[in-house]
Structures are given as structure tokens and as C-alpha cells.
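The other protein chains are all here in position, but one chain of the complex has been omitted.
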Amino acid sequence: MRMLSDIPIAFLMIAAVTLVSAVCAMSLRNLVHCGLCLVLTFVGLAATYLHLSAEFVGFAQVLVYVGAVAILIVFTILLTRNAEVTLSPVSQSSLVGLGIAIAVCGSLVLPLVTSPSLRRLPAQSLAPDAQVQRIGEKLMAQYVIPLEALALVLTAAMIGAVVIAMRDDPERNDPSPSPQNQKDTGSVSNSPAGTALNSSSSTSSSQRP
Amino acid sequence: MDFIRYLDPTVQFMLFSAVKIVLVFAVAMTGVAYAVLVERKVSAWIQDRVGPNRAAPFFVHYLPVVGPFLTKLGIFQPMADGLKFILKEDFTPSYVRKIYFWIAPAISCVPALMTLAVIPFGSTLGNANNPMVIADLNVGILYTFGIVSLGVYGIVLAGYASNSKYPFLGGIRSSAQMISYEIAMGMSVVSVFLVVGDLNLSKVVAYQSGGIHEWLIFKQPLAFFIFLVSAFAETNRLPFDLPESETELVGGYHTEYSSMKFALFFLGEYAAMIGASAMMVTLFLGGWTPIWGGAPASSLLVGLSHIVWFLAKLGFFMVLFIWVRWMLPRFRYDQLMNLGWRRFIPLALVNIIITAGLIALTHK
Partner (left out) sequence: MQSQLSQYLPVLMFLMVTIGFAVGTLAFSVIAGKVGRRTRTKDIPYECGMVPEGPGNARLSVKFFLVALLFVLFDIEVVFMYPWAVTYKELLAKHFASVVGGMLSFMGILFVGYLYALKKKAFDWKS
């Protein structure tokens, strides 16, 4: 049994799948392909966590990222009609992109390099069956304030989601539905997600009983 | 069987795992095939019809009394169905998105079967080092929920790949339904884990091994109810079979499918039913433990009886699934969403708070 964790072949395979699918997710033209490649990337990350004996984190990754975030992304792609149209990039200048990429990368790498977790410590003896319990203990004893902050962030996100998506509330309550084409051009919103998705009442048999 | 003892523990472990996997797979497949038969027979019985009573291979006629009896029961019907699925024309329309059209059935059936991997379906068969579960994971329940959430992809992809209106509507509808009830389901088990204190499903069974009065269905009736109803929604069964509601959407996400690809969706649905039933048995009905309770078996015979207990409880839920299908009318989509988001989520939260409060009070 030890072979598997000693020889890095498992790690290499997981890493290869994760990286290749991540590159595909960025570079493919069809948005649905991209979304599904992203799913594979998330699965690869979950496998990496499992490989590091972080079971809870691994399955939380599957549950939240593969089962929820990626579903949301796929949903968003499917709900917009032109999933297969190749979109032109927002900015033609690659210099701006490079600058932003370096800035983002730097801000991620810097704390990573300076963090104490990078120092090579002797492996602590992990009690494998107490992992979830230990996470719970830390969460409840040491990290209560971050947990509450997280609740606030989630609530803010919830309110934001409702505000964005339920924007055309008064229109919806209109007893006489206006023709489709009017509706589609009528509801202009300034957020990109909003413009793509603000076709709330233009369909469908599915939401009318 | 003595030679097994002299093998390397790794090889031994792999060998036992392989045997268990083959057994679980075989039982699940037979279960699916005969669940379809039971469904047809029960529906016939409820609607005062006869049900499948003809199909039989030719040699059965030569058996004196048993042959006609088995034929009447429809024992051979699943085989005929399977054969037909294989032999039918496998039509891939030209307007579909080919890759996704082909992988969607596989994606919808694989996760449904994979949930069975962490279910303890028996105690032991005499050897305490070899528990009757394929993988005794510490985070068993998270594994199940993670895998169940992958099942949504099969349906979404089927709807998208078909490039046709009914499947698309069915696919989106179904995935919205499934994700809505996943929340209620996930929240309902939180109170179970408050009581048990572990995510490992074997530990959950061990907690309930004292007998019927220890079963969590009696300690957490509300959680059980929410889980049960959510399981119906998750498996897309009536009264929540909106994804395929034939009167509105023809067949939902599998309208454009034929032959074995359709059969895999079908198989996925029934495998999901088996998985959900197994989950409910494990979480609320004491798993493999008999009514009077029991420790892990020390002999082969007792071990087998535990597996029979598990299968019997599983069968109970399967019949419940089937019975409800022919008893209740379909929910409307707004009623479905209303129930999931506005009733079950607050209910599950209240249940968690009450459970936590009771534990805190009795603890002091």
C-alpha cells in the first residue's frame, strides 16, 4: 500500500490531468467545452487534496466546486444563447493582459513565499480518523471570527445575487406580458451577466404551470 | 480458503475488494432489473391489471408447474427487456452534439452506482478485518453527497447535447430541481451527525446497533422525512418527476435517446433509487443491524443474515418508491420549488437548532 504514496506517479498523473484541463479551460473556443474542462480541473484539485490525506477538504472541493460552482458556470453558459459563438477578446492589447497577469500572480505568490507553511517541517503525526473532528475543533475554538466573517460574505453574496437576478421585478408583475422582442431589448442592465441573462420572462413553458 | 491467509496483506486486501465490488455490482444490476419488473407488477396490481406475464425462453414451457408460474410472475421479463435494448437500432440524430450525446448516459449512470461504494451492506463474514463495505471512508457522507451532485451533469449534458427543445427544458428543470433538494438533503443529515458525532457511515450504523429503539428514524423523524422527500426529488421520481413529465415535456432530457443509451438513463434512475434507499437504510434504519440489534458478526451465517437484513430494508424502501409513484399525482414546478426552498430549508434549520439545543441541555 505504501508504494502509492511514495512513488509520485499518482501525483504526476493527477497534476497532469489538472494542468492540461486547466489549460484547455482557458484556451478552448467553445464555452461549454471550457466549462467542462474546468470541472475536470476541480476534480483534479480534489484528487490532489485526497492525495495529501485531506479527505474532508477533498470532498468539500467536490461538493462545492464540482457540484455547485461548476454547475453554476455550466448553467450560465447554457442560459445564454450564444454559447458556441467565438467571442472576440475584450482588449486587443496583450500588454495590458500581461501586466494584469503579473500583478495577480505576484499578489498570489508573494504571501505564499513569505508564509511559514513553506518551511520544511517534519511531518506531524496526523490522526487520520480525527481529521473532520480536528477541523471542527479549530473552526469552533480558534476561527470563530473568520467563520462569522464568512457568514457575512455569504449573506452579502446572497443579497447581491438576488439584487442582480430579480432586477426586473415590477415588469414581471405586469399583468399583460409584453411581446418578447420588446422585453429583450427593454431590459438593459449594466452588468455583463445581467445583459446576458435578463430575458427572464421571454420563455417558457417551464415556469408557467 | 486457507491459501488466502498466506498471501501478502496488500494482495489480500485487493482480492477481497475485488470480490466485494463484483458482488455489489452484480446485486445492484439484478436489483435494477427486477426493480423494473416489480414496478410494472405493482403498478398493474394498483391499477387492477395483470402486468408482464408472457415473456419466457422456449425451454420454460417444458417445466411442469414451475414454468408457467414463473412466466406468470414475469421473472423472465427483465432479460427480454435487456436483450431488446441491446438489439434495437442505436440512432444518433445528426443535429445533436455528438460527444456529449454519447457521454451523457454514461455520466448519469456512473455516479448513481458509485454512491454504493461507501454503504456498509453487512457487518463481516466472520473475519473482522474484512468489513462488508467497499470503502470504509471517514467522510462517507461527504463522498455520497459529492458523487450525487455529479449526477446533475449527466442530465444537463443530455439536455444540452440533444439540441432540441423538450430535452433542453427537461435538463435545465431537472438540474434546478436536483440542486434545490440537495440543500435540504444535506441540511437534514446535519442533525443526524449532531447525534452521532461522526461522518463515517459504519459509525452511524454502529451507533444504531442497539436495536430498533436506537434507530435514528425515531430520534430524528423530521430529518428522516426531509431526507425521504428529498430523495424522491433527487432521483426524479414521482411526485417530483418533472424532468420527464411526459404530459408536458414528452420525455424530458432523454426524448432524443434510443436503444442502450436510453437504457443507461433508465438504469441510472433505478440505481439512484437503490443508492438513495441504501443511504436511508444506513442513516435512519440501522443499516444491516437486525431489529433486536446486534454486534458485527463472528460467524459466516450471522454475517449472511446481516446482509439479508440490509437487503430486506432496502427492498422496503424500493417498494415505497414504487408505491408512491402510483399513488400521488405530480407536483407543479412552482409547488416543487416552494416546497424545497421555502419549507424544507427552514424546517431543516429548525430541526438542527432543536437537536443542538436538546443535546446541549441533556449534556449539562
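Here are a few things to note about the model shown:
Per-chain numbering from 1; labels A and B assigned in written order.
Keep this in mind: a residue touches a chain if its C-beta (ideal position, glycine included) is under 8 Å from a C-beta of that chain, and two chains touch if they have at least 3 such contacts.
This one's a predicted model, so the numbers in the text were calculated from it and none came from an experiment.
Put simply, the hidden chain is in touch with A, B once you look at the whole complex.
Checked against the full complex, the candidates B:Leu137, B:Leu285 or B:Leu347 give a single residue touching the omitted chain, namely B:Leu137.
When the full complex is taken into account, the listed residue touching the unshown chain is B:Ile172, out of B:Leu37, B:Ala56, B:Ile155 or B:Ile172. Considering the whole complex, the residue from A:Ala25, A:Leu38 or A:Val132 that touches the absent chain is A:Val132. The chain not shown here is touched by just one of A:Leu72, A:Val96 or A:Val109, and that residue is A:Leu72. Against the chain not shown here, chain A presents residues 1-2, 4-5, 10, 50-51, 53, 55-56, 60, 63-64, 67-69, 71-72, 75-76, 78-79, 81, 83, 128, 132-133, 135-137, 139-141, 144, 147-148, 150-152, 154-159, 161-163, 165-166, 169, 172-173, 197-204, 206-207, 209. In the full complex, the hidden chain is touched by chain B at residues 13-14, 17-18, 20-22, 24-25, 85-91, 93-95, 102, 105-106, 109-110, 113-114, 116-117, 134-137, 141-142, 160, 162-166, 168-169, 172, 176, 179-180, 182-183, 186-187, 190-191, 193-194, 197-199, 250, 255-256, 259-261, 263-264, 333-334, 337-338, 341-342, 345-346, 349, 352-353, 356, 359-360, 363.
Definition applied: only the chains that are shown with their structure count from here on.
Each chain gets one centre point, the mean of its Cα atoms, and the points for chain A and chain B are 29 Å apart. Against chain A, the residues of chain B that register as touching in their complex are 10, 13, 100, 137-139, 142-143, 145-150, 152-153, 156, 160, 168-169, 172-173, 175, 179, 182, 199-200, 248, 332-334. Those residues of chain A lying in contact with chain B across their complex are 1, 32, 39, 46, 55-56, 59-60, 62-63, 66-68, 71, 74-75, 78-79, 128-129, 131-132, 204-207, 209.
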